[in-house]
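What follows is an incomplete set of chains from the complex, kept in their original frame.
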Amino acid sequence: MSSDEKFLDLGFAKLDTDRKRRTGFAEVVFCQSKADDYLVEIYKRLYEKEGSVFGTRASEHQYELIKELFPEVIYDPVSKILVIEPKEKKERIGQIAVCTAGTADLFVAEEAAKTIEYFGGNALRVYDVGVSGIHRLLARMDEINKSNVIIAIAGMEGALASVIGGLADKPVIAVPTSVGYGANLGGVSALLTMINSCANGISVVNIDNGYGAAYMATQINRLAVFGGVRNE
Amino acid sequence: MSSDEKFLDLGFAKLDTDRKRRTGFAEVVFCQSKADDYLVEIYKRLYEKEGSVFGTRASEHQYELIKELFPEVIYDPVSKILVIEPKEKKERIGQIAVCTAGTADLFVAEEAAKTIEYFGGNALRVYDVGVSGIHRLLARMDEINKSNVIIAIAGMEGALASVIGGLADKPVIAVPTSVGYGANLGGVSALLTMINSCANGISVVNIDNGYGAAYMATQINRLAVFGGVRNE
Amino acid sequence: MSSDEKFLDLGFAKLDTDRKRRTGFAEVVFCQSKADDYLVEIYKRLYEKEGSVFGTRASEHQYELIKELFPEVIYDPVSKILVIEPKEKKERIGQIAVCTAGTADLFVAEEAAKTIEYFGGNALRVYDVGVSGIHRLLARMDEINKSNVIIAIAGMEGALASVIGGLADKPVIAVPTSVGYGANLGGVSALLTMINSCANGISVVNIDNGYGAAYMATQINRLAVFGGVRNE
């Protein structure tokens, strides 16, 4: 096992320890289908390096595994997030709205909301406001517009993103979900809906990718709070 | 050339002269890609039989062709409808709303509206009320709900159908259009959106098929006006 | 937990209690993949509000769950419908034909038929009349045509919808099913068949969506029985 300053070489994996410096975010663990030994090793190494570890798509079994080593690890069965929180917590900044079309989209929404919070932002949860009863969304729209960025999560036909896009004055990150059946094609239909949106200010991430949406939303939220480049 | 009471055998075509008795609608001509000779023959025969002819997807060239024989034929370049109106007109009945998401969907909407009118119904045109500016739709919703059935026409992401479906108390026939670009896949994306709609009371016809939507809407409109079976 | 007159906010869900006023239909529960706690809460709340609850795609396990609270709940393992019937029953009106191509399509057909009956219509069941033995359909066609609207359910190649469309004088709602194998693509092939139908008066809902077809059919049936707008 070799190592240098920019990554930690475990043979089966090369932990990107330069990531925080380069991108402002420490490496996150995609737990799904990782072998037991590898996962434990990765949690140990990252914890040593960063003082906290954040994993997505973890199973109940993986929770048991890590808990033996780190009894303080927390597992949320809805979002499948497996996290060792840092010792000291900072105050959360800004606001990101997390909206879903239905109750069945919650597993994606909670992955997004918990990621936002881990990365230090405030998450505004607005669930089950799909277009089949649009008054539920309209009743919350003012509140949503007080966020710096909006995450719109929907399965089936995915129309929520377009409707929010037409009503919002903030960027919208759309997340298609695999919720639905038949011609939903495992979420591809909702993905196509969102990519073809007639509304402006919408961009799209992978099906069920709550984490990815939260990551980009955090980048935008930070820019809005801390400011960015003002003039070239 | 043989013939019997139920169809007229022209060799290259068998005109379904039994259709009116069987379904309540005379045969309509799908003009697209019909050979010149065939088209003229079909218009002649149908006119003899029915006293009027209604053709869809006709070209400018086909208009010229039929005009030589029937100077009274009318051609609409937007909807591509080529019609010889019947001598005596009946009063129109009921009402069918024809809604579009954008201006670019008009060619489909006019095919639908003119078909409705030819078959004896009133068409309420509500154009360019897509979800990117939903207040335009909300402003017309009361009027729309006074129809017996609603046709929702949209390209790109096709979200209009779901939004109308959530607000209406009448059946909605959704027509995806080929309007858009890139991942619209020639209208397949809008079709998938509509088929997966989370709203109820929506069913879908083929891409750009304004005629088909109008046909079914007319059946429903007639049922609403003339009544149907009350008890088994 | 907040609430207002138009929806009931349970946090994880917003029950659309305005739906009956707006659309004429009370909210229905899509049981599939709902968490146990959520489902129980939703059945309780809806029952308080409406005096009856209708759920689709329920599992045996969900039946056990609800039965503890509502011993009168009824579960049908074929259609997967889980219903608490209202105290007083109204007489059923009109008629809707529910036709299937094969025996394997029954789970969709019964979802449709039971939905029709819950919403107060008469359902005419015509099963296993697919085009591989078309005399079986022809023998029932007169009876079918005495309905106000027809639901045509078929998997594999889905040709039934076109054949009925050519013989009927009533609107046809086509339901593709996932029945078949190989190139049936989980029902997408039958969906494409129905969307491309050469017959008129046909529109299509999602794969296996017996409920959706029944909902729209009920809207049409009511229009035919109670009448709609006569003149603009």
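The chains carry the letters A, B and C, assigned in the order they are written, with residues numbered from 1 in each.
As a convention for this text, a residue touches a chain if its C-beta (ideal position, glycine included) is under 8 Å from a C-beta of that chain, and two chains touch if they have at least 3 such contacts.
Predicted model, so just to flag it, every value in this text is computed and none were measured.
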item	value
Per this structure file, total copies of the shared sequence (3 shown)	8
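Here is the rule we go by: only the chains that are shown with their structure count from here on.
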item	value
Of all other chains, the one whose Cα centre sits farthest from chain B	A
Core chain by centroid distance, with centroids computed from Cα atoms only	C
Classification of the chain A:chain C interface as same or different, half of numbers criterion	different
Length of the line joining the C-alpha centres of chain A and chain B, rounded to whole Å	45
Distance between chain centroids, defined by C-alpha means - chain B, chain C (Å)	26
Chain A-chain C separation of Cα centroids, rounded to whole Å	36
Residues of chain A whose C-beta touches two or more other chains	132-133, 182-185
Chain C - residues contacting chain B, complex	22-25, 28, 91-95, 122, 124, 146-149, 167-171, 173-174, 191, 195-197, 200-206, 212-213, 215-216, 219-221, 223-225, 227-232
Chain A residues within the chain C interface of the complex	103-104, 106, 127-129, 132-133, 135-136, 139, 179, 181-185
Residue numbers on chain B that touch chain A, as the complex places them	101-102, 130-134, 156-159, 162-163, 165-167, 180, 182-185, 188-190, 192-200
